[in-house]
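Okay, handing you the structure first.
In this view, the complex is presented without one of its protein chains, the others remaining in place.
Order of writing sets the labels: A, B, C, D, E and F. Residues in every chain begin at 1.
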Amino acid sequence: MKLRPLHDRVIIKRLEAETKSAGGIVIPDSATEKPVRGEVIAAGAGKILEDGKVRPIAVKAGDKVLFGKYSGTEVKIDGEELLVMREEDLLAVIEA
Amino acid sequence: MKLRPLHDRVIIKRLEAETKSAGGIVIPDSATEKPVRGEVIAAGAGKILEDGKVRPIAVKAGDKVLFGKYSGTEVKIDGEELLVMREEDLLAVIEA
Amino acid sequence: MKLRPLHDRVIIKRLEAETKSAGGIVIPDSATEKPVRGEVIAAGAGKILEDGKVRPIAVKAGDKVLFGKYSGTEVKIDGEELLVMREEDLLAVIEA
Amino acid sequence: MKLRPLHDRVIIKRLEAETKSAGGIVIPDSATEKPVRGEVIAAGAGKILEDGKVRPIAVKAGDKVLFGKYSGTEVKIDGEELLVMREEDLLAVIEA
Amino acid sequence: MKLRPLHDRVIIKRLEAETKSAGGIVIPDSATEKPVRGEVIAAGAGKILEDGKVRPIAVKAGDKVLFGKYSGTEVKIDGEELLVMREEDLLAVIEA
Amino acid sequence: MKLRPLHDRVIIKRLEAETKSAGGIVIPDSATEKPVRGEVIAAGAGKILEDGKVRPIAVKAGDKVLFGKYSGTEVKIDGEELLVMREEDLLAVIEA
Partner (left out) sequence: MKLRPLHDRVIIKRLEAETKSAGGIVIPDSATEKPVRGEVIAAGAGKILEDGKVRPIAVKAGDKVLFGKYSGTEVKIDGEELLVMREEDLLAVIEA
């Protein structure tokens, strides 16, 4: 099943979080930590502005992103849990 | 009875959800899963902008769409349950 | 008593709802069903936009419309129950 | 005491409501009926728009109007109960 | 101490209310009556609009005005109780 | 430590309030009186408008101002209690 998000919405797949301490010890995210990482699966064409022009979305499929834990709507597609949220809800792109 | 939605509203018929697990086993949506799928029955002419122009709706009759479980107003027309919601409430188009 | 709604308001008279099942059996709307049908009795001249222009209302007297159960303000005029609501609160026009 | 309402405000004097049934029997409004009728005593010069222009008010002194029961602020002027509300709160003009 | 209100704010001194019944009997405002009268002590230069222009305030020092009982912020200046509110909160000018 | 407020924010130092009654008797502000006086320590460059222009702030360092008791965010800088608030929260300039 293929999804095409509308306007300024993006579809995100959560990523398992694995963080390293300063000393290099791997510390998995605890269940109580709120922000989450994800990969953009699909992005809409952009937000339609008041004058009718479209403002493209600043992320694209494949980008790793950071967002708040309670952002977006959960959808289950082909047995897979995905998130649909607005570009507005994305906090940052993880570049490396 | 034929309905013509006003402005940026769309009329949706819910679709029975049937999902497959990664291994191909069919898993019906449980009643507790929030997002829903539907088919667009009719779409309005579009949202009227502040300058009087009309911004057409990005979906059309026949499109399969994804929306949040609590979106829209339920209406019963000719014994059939339909949903009237704004284009704004649609999350994505299901393309295949 | 004749009412002229102001700006983007419309006056609606509720219509008794009668729906047919797929097999043709008439099922009256139960009291618990929220959306309602009505006939437009009068419509305002339209919404005044920020630049002073008037955006005409998309319905006219005689149109059958669909609206949410809790929309509008109830008024009793000449012993008759009417509803005054904004064009914004109308969901769809019933065309046949 | 003479009042000049500011901008888009109007001063209203409530009117005793008297309604007739379809058969001509006079039925006084019960205390529990929410909308009310009134006469416009004075109207402001109009709403000042963002570009500095003034949008005149669509009613004038002497007009009979319909409004929601809880609209406006009650003021007692020279022993008389009046209502000050915005043009926005007026539902319709009673024309006959 | 002299106060210069900023932008669209006005400084008001409450006026003792004294109302006459239709028959000429003086009836002092009871403590439970909500709207209040006052005299404008000072008015700001006006509201700054989005394009940078200033929209002058429609009242000036010396004007008698009507406002809602809970409008504005109470300030005590030189032992005198004053009110600072926005022009928006003023209902009407008392002209005589 | 020197602070440069951003955009339309101002930094305020509360002033001890001392008021005189009409007869000249000094009455200190009681703890229950809400509005407060202060001195502007620093003011931002101004609010950035939608078109990118900057609207300068109407007060400057050294100005005595009046504001609501609960306005702003308290900050402790070099052991000194200061307030950071928006120009919007300032009620009036105390001129003498």
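Here, contacts are C-beta pairs under 8 Å (C-beta built on N, C-alpha and C of every residue); 3 or more make two chains touch, one makes a residue touch a chain.
All values derive from a computational prediction rather than experimental measurement.
Of the chains displayed, those contacted by the omitted chain across the entire assembly are A, F.
Take chain A: the residues that touch the chain left off the picture are 19-22, 27, 29, 33-35, 49-51, 53, 55, 58-59, 66, 68, 87, 90-96.
Mapped onto chain F, the footprint of the missing chain covers residues 1-7, 9, 11, 42, 48, 50-52, 73-80, 84.
In this section, only the chains that are shown with their structure count from here on.
Contact with chain B and chain D alike is made by C.
Minimum number of contact steps separating chain A from chain C: 2. Once chain E is left out, the chains joined by touching break up into A, B, C, D | F. Each of residues 50-51 in chain E touches at least two other chains.
Shown here, the protein chains touch in a chain-like sequence that does not close on itself. Across the assembly, chains come into contact as A-B, B-C, C-D, D-E, E-F.
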